[in-house]
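Right, I'll just put the structure down here and ask away after.
All protein chains but one are shown in place.
Every chain is named by a letter (A and B) in the order it is written, and numbering of its residues begins at 1.
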Amino acid sequence: MIAKQTNQKAWFMVLPVFLVVAFSAVIPLMTVVNYSVQDTFGGNQFFWVGMEWFRDLIHSERFHDAFLRQLLFSGIILLIEIPLGVAIALAMPKKGWGVPVCLISMALPLLIPWNVVGTIWQIFGRVDIGLLGHSLASLGVNYNYTQDPLAAWLTIIVMDVWHWTSLVVLLAYAGLCSIPDAYYQAAKIDGASRFAVFRYIQLPKMQRVLLIAILLRFMDSFMIYTEPFVITGGGPGNSTTFMSIDLVKMAVGQFDLGPAAAMSLVYFLVILLLCWVFYTVMTNVGEESRKGGN
Amino acid sequence: MQLELRNVSRKVGRQFHIADVSLTFTAGTLNILLGPTLAGKTSLMRLMAGLDRPTAGTIHVDGRDVTGLAVQRRNVAMVYQQFINYPNLSVFENIASPLRIAGESKSVIADKVGQVAALLKLEKMLGRSPQELSGGQQQRTALARALVKGAELVLLDEPLANLDYKLREELREELPRIFSATGSIFVYATTEPSEALLLGGNIATLHQGEVSQFGPTFEVFSRPQNLITARTLSDPPLNLLPVTKLNNSLRHKGQLELPVVGALPQLADDDYTIAFRPHHLYLQRPTSEAIAVKAKVAVTELTGSESYVHIDVAGIRWVLLTAGIHHFEVHEAIDIFLDPRTFYVFDRNDRLVVTPEAASKG
Partner (left out) sequence: MATITLQEIAHSYTGASTNPDDYALKKLNLTWRDGGAYALLGPSGCGKTTLLNIISGLLIPTDGRVLFNDQDITRLPTEQRNIAQIFQFPVIYDTMTVFDNLAFPLKNRGRSRKEIEPRVIALAKMLGLEKDLGTRAQHLTADAKQKISLGRGLIRQSVNAILFDEPLTVIDPQLKWELRSQLKYLHKQFGFTMIYVTHDQTEALTFAEQVIVMYEGEIVQVGTPEELFDRPAHTFVGYFIGSPGMNIIPCLLQGNQAVVDGHRIDLGQHYPDQPASAKTELGVRPEHLRLGPADEGGLPVRVVKVNDIGRHRIVRVALEGRELNVVVPEQSEIGGERAALYFNPDHTNIYLNDHLLTGERQ
């Protein structure tokens, strides 16, 4: 047997990626880990404090509040965006000139940068000059997102729905388009109602793309920062202070590097955990339908 | 060249997709992989191509171990069931694409494409785009692309499955000629026994990831070494009759008794499976030695010149194929005849112990 020629040159090709990942992910992460176990009184003097910041964090009411607020926000926007997105996708035309028109108008909000979205809605909702705020005020509705927590939440949720439902629509629409015509025809022949078609054909066939949509929307909303920061700055009070906003307040506003580092690590682990849960569920579902496909 | 698979296995999770396969293919041969869906045909081809790596065993080309070699560095071409062509290139450019990648000169490309196009009767189509072609012509284009680069190993994975029946017949007729004109090793996967018989060459019958027999196609057909091979290579399906031989009688579950004639008396007392093909069941007594059996008609299929009579005998379903048009009522009782000289007999381990007289002569 002739020995196979092995070529070690390939490793040099990977080197740039290796360096980029090291500088953009590994080194910053290790710095954060470093901060999370130390305290400083300024002047670049650090003291080893062990797990103290983590203990404080776990028992901190402020952290609990931010975490629950974050979960509530993600929960609400998922409950609105997923059904709404599916409903819009179902209503979209399947052929003809309406298809590109719908797709383009659906894609538009996705093209706008986060901070611009925040600014648009910040101005839109202002009572003095905003179209929405002013109209509501002149109708006699007591709406002021800078003072009323409920109004602030509503503004941010409506904004997020406006910004991101399109993503769910596009994914669901792609899922719907992949269903062969024969299924609809068979359902007609079987006398299935519109709801039965949705329940037994469209929903099962959309299952995988919907899982992807849920995953993406969950992660994104869980990490939301720019828009609420621009609109409300986390207020009024702490009512829209989500986890990332809280983190920035702590790190940049108060310069509590240790606790902030501990919090960002916990934040990171929570997201990692949720990712893993979603990933496991998704791959299981994927396996199942592939087995069925054969 | 020579391609050799030595005790190759591929395990995915806990499941064996390919289990201990050893095969040797030589240059200029057509080798058929026959088996039902999921028997391992595609898995085996992927191993030969180098798209997958075996979990055990080695693959050799001309004695050289190529087991870990990437597909790009092997001289392999593949044709799939779907007609895969570049939709925005002309037929000429489609066929020329492997040569362009290899950096051949213009005149060499024109030359080689011309030759292959002539072989596949595509000369008049060269300027068209693949969408303007019929399914058969699209598949010819894909085949031409596989042949043009002069690959030493050409893998065809059910290439005719998506074609109309008559187009299949036409291409099938031409393929042996095309194959013999190139001198490469061809490996051809199919689910259809009749296709395998028409193509000839060598055959490896596959069942659940294992090769049950490998040899010249017609020889495997007339002398299958085991029951699995015989069943895999039979279309219409083989008729089976499990029997117990005791002294001078053959019985099936006490419901059917056959005289012990022909080669049968030499067998030791044990359980056997008798197998015979549908055209060896008769409506009229074919010879004086033939055995008469009472049967009930389940359904009759007519093809215009022949009749397939599906019958139930002692709880077993058989198919009788006979010339001419015969109408029977459902559940009608009829007499049919078995000719012991056409029996294949398999022992309790499904190994062939008796071959029909006619087949053992050939």
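In the analysis below, a residue touches a chain if its C-beta (ideal position, glycine included) is under 8 Å from a C-beta of that chain, and two chains touch if they have at least 3 such contacts.
This is a predicted model, so every value here is computed, not measured.
Engineer: Of the residues listed, B:71, B:299 or B:333, which one is in contact with the missing chain?
Structural biologist: Answering carefully, the residue with contact to the hidden chain is B:299.
Engineer: Pick from A:105, A:185, A:254 or A:280: which residue touches the chain that isn't shown?
Structural biologist: If we include the chain that is not displayed, A:185 is the one touching it.
Engineer: Of the residues A:201, A:216, A:248 or A:270, which one touches the chain left out of the display?
Structural biologist: With A:201, A:216, A:248 or A:270 as choices, the missing chain is touched by A:201.
Engineer: With respect to the chain omitted from the figure, which of B:191, B:208, B:225 or B:244 is a touching residue?
Structural biologist: Looking across B:191, B:208, B:225 or B:244, the contact with the absent chain belongs to B:191.
Engineer: Who touches the missing chain here, B:167, B:283, B:334 or B:353?
Structural biologist: Of the listed residues, the one touching the omitted chain is B:167.
Engineer: Residues on chain A that touch the omitted chain in the whole complex?
Structural biologist: 180, 182-183, 185-186, 188-193, 196, 200-201, 204-205, 288-289, 291-292
Engineer: List the chain B residues touching the unshown chain?
Structural biologist: Where chain B meets the chain not shown: residues 36-37, 134-135, 164-167, 169, 191-194, 197-198, 200, 218, 221, 231, 234-237, 277-279, 298-299, 301-305, 308, 310, 319, 321, 325, 330, 358, 362.
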